[in-house]
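All protein chains of the complex are present and in place, except for one that has been dropped.
== chain A ==
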Amino acid sequence: MKRFILWLPLAIFVIFAVTVAISLRTPADTRIHSRMIGKTLPDFALQPATSSHPGLSSADLKSGEPRLLNVFASWCLPCAVESPQLIALKQRGIPIDAIAIRDRPEDVAAFLAKYGDPFARIGSDPETEVQFALGSSGVPETFVVDGQGVIRYQHIGDIRPENLPELVAAYEDAR
C-alpha cells in the first residue's frame, strides 16, 4: 500500500502529460453547434438583400416542402468557395434561400454575378439579428428547414464537395 502511494504522484503526472500531448495533437473543435436544431424557426421578416431577389421571412420557409437556408456574406471568402456546391444542390432540385449578413445590395449583386446564383430568396440581415436568433455563429452556415419550418440540420463552414452527400441525405430526411 505504501509503495503504491509513492508511485501515485508519478502516475498522475504521466496521465496528465499524456492527456496534454493527445489534446495538443488533435485540433480543438471550435465550431459552435446551434441549439435550435429540432426547434421551429424564430419569426423574422427580412428586406431583400438585392433588387433581383425577394426578401425572406420565416413564413417563406414554412412552404410545406423542405428548403436549405444558407447564411452567407459577399465579404466572406469561404462563401465564394462553397458556391459551386450550392449550385450543384440547386441542380438536384433542392430549393435554397439565403440570408446575407452585414451586406450591401451592390456587393450582393456583384457576388452573385461572379460566383453564380443558386438562391430563390435573399433576406438582408444588416445587424446579424436573425443570425443570432438562429443560433448561427459565422458565415457560411447552411440549415435544412423542413416544410413546417423546423430546423433539422446545420452545416457549419463552407460546403465542400465531400459534404454534398450528408446535405442531400439531411434534405431527404426532412421530407
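By our rule, a contact is a pair of C-beta atoms (placed from the backbone, for glycine too) under 8 Å apart; a residue touches a chain by one contact, two chains touch by 3 or more; residues count from 1.
By our rule, contacts and distances are computed from a predicted model.
Student: Between "DinB family protein", "ABC-2 type transport system permease protein", "Cytochrome c-type biogenesis protein" or "GntR family transcriptional regulator", choose the name on the UniProt record of the chain that's been left out.
Tutor: "Cytochrome c-type biogenesis protein"
Student: So one chain is hidden, and I want to know which residue out of A:40, A:63, A:137 or A:163 touches that hidden chain in the complete assembly.
Tutor: With A:40, A:63, A:137 or A:163 as choices, the missing chain is touched by A:137.
Student: Any idea which of A:62, A:90, A:104 or A:152 touches the chain not displayed?
Tutor: Only one listed residue reaches the unshown chain, and that is A:104.
Student: Please pick, from A:76, A:96 or A:174, the residue that touches the omitted chain in the full complex.
Tutor: Of the listed residues, the one touching the omitted chain is A:76.
Student: Which chain A residues would touch the chain omitted from the figure, given the whole complex?
Tutor: Contact residues on chain A toward the absent chain are 30, 32-36, 73, 75-77, 101-104, 107, 126-129, 132-135, 137-138.
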